[in-house]
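Have a look at this one.
One protein chain is absent from this view; the other protein chains keep their places.
Right, chain A next:
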Amino acid sequence: MKQLTFDAVVIGGGAAGMAAALELDARGHSVLILEREDTLGGILMQCIHNGFGLIEFNEELTGPEFAQRFEEEVGSRHIQASLRTTVLDIREEGGLKAVYCVSPAQGMMRVESRAIILAMGCRERNRGNIRIPGTRPAGIYTAGLAQRLVNIEGYIPGRDVVIIGSGDIGLIMARRMSWSGCKVHAVIEILPYPSGLTRNIVQCLNDFGIPLHLSHLVTDIYGEDRVEGIEVTPIESGALMHEKAFKIACDTVLLSVGLVPENELSRNAGIEIQPTTNGPWVDSALMTTMPGVFACGNVLHVHDLVDYVVEEARRAGANAAAWLSGYRPAREIRAKTGSNIRYVMPMRINPERENRLYMRSLVVKNDARLEVRLDGNVVKSRKLAHVQPSEMLSLTLIPEDLAAAGRDSTVEIALV
């Protein structure tokens, strides 16, 4: 078995992995990126629509353009990347980290390091996750799989399409399929409001006259060999209105019903997973419960903008470099969720450093206020014109904000 040694190993060569690797390299540490696909870039390579990079590059790029800017930077710094490489296991051996992986070119490999960055991204929820009744014919795809088929493999998955769920990938695919000459008959959303961004509702549905059925549930899928149609039932006051159910004929169903961080490797390694995010528990340095193992990007929590992924990944890379150089936080205080906040990331705050926090709202609200309370006292607050669960919130806490913090202090983030 081939043996390799690096200061740090990055698992996953998407936006997060590349940004973290660049940061480690810039601080003088040797780093290896392990990537399962044929190219670096991750999911961005199939996201051919534009809208990426407004924060990072101050322009609107397509996914491949955004990814290749990072890929070129990785190449110009001679950072090593092992492509077509699948990681099988992460272990602690002899006080070091060992990553076991396999590739067609190298066979089994064992890569030893002192730090690991988890950047494996997320996976789509599928039909089994949302338990749609009915037959099991061909023609049912997750939206991201259909996106890969259309944009990279060059196949059109069907002609008459219904999309279940109003997540952004489903909306983007509604436009993509329409532009490919397919008919998108409807988008069905169980919630009373869309899960995707407003600009995608406008430009991917309204532009094509595609109806969005809010508060509706798909209650049956018909068809033997191929999908022939679905049954849709309205929800009123929380109850299914069976007498108002209707059918839509289609040969293809796309599912856009949420994303889940991909943490099979983390779980197998014994890393603690947070139920609110489905990502690893992390401290103020984005370090997991396995010392020296850091997490960033969609494997940590699902982001809506790659710009935020890159920002977070740079911090993970810089923190891993600091950890390799022996830095340990003197103390950390707890961060917790207050009213209307689903989660705060990370869950620990270092009162002696700048802390960048990400939050998600539980509610749709105009004229809201984000409050930071240190042991009950408001130390920072910000007015927000509009909040909704699909748009991530962020704020920065500096040491002065936390000057009054004691040993057992708690920071609470609330939306009022």
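FYI, a residue touches a chain if its C-beta (ideal position, glycine included) is under 8 Å from a C-beta of that chain, and two chains touch if they have at least 3 such contacts; residues count from 1.
In this section, contacts and distances are computed from a predicted model.
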Completion exercise
Its UniProt record identifies the chain omitted here, from "Sarcosine oxidase subunit alpha family protein", "Allophanate hydrolase", "Manganese ABC transporter permease" or "Molybdopterin oxidoreductase", as "Molybdopterin oxidoreductase"
Completion exercise
Sole touch to the unshown chain from A:R199, A:R226 or A:R334: residue A:R199
Exercise for the section: Based on the whole complex, identify which of A:D38, A:E93, A:E236 or A:D408 touches the chain you can't see. Expected result: A:D38
Practice task
Just the residue numbers, please: which parts of chain A touch the chain that's not shown?
Solution key: 38, 45, 48-50, 60, 62, 64-65, 68, 84, 150-154, 179, 197-199, 201-203, 206-207, 366, 385-386, 388, 391
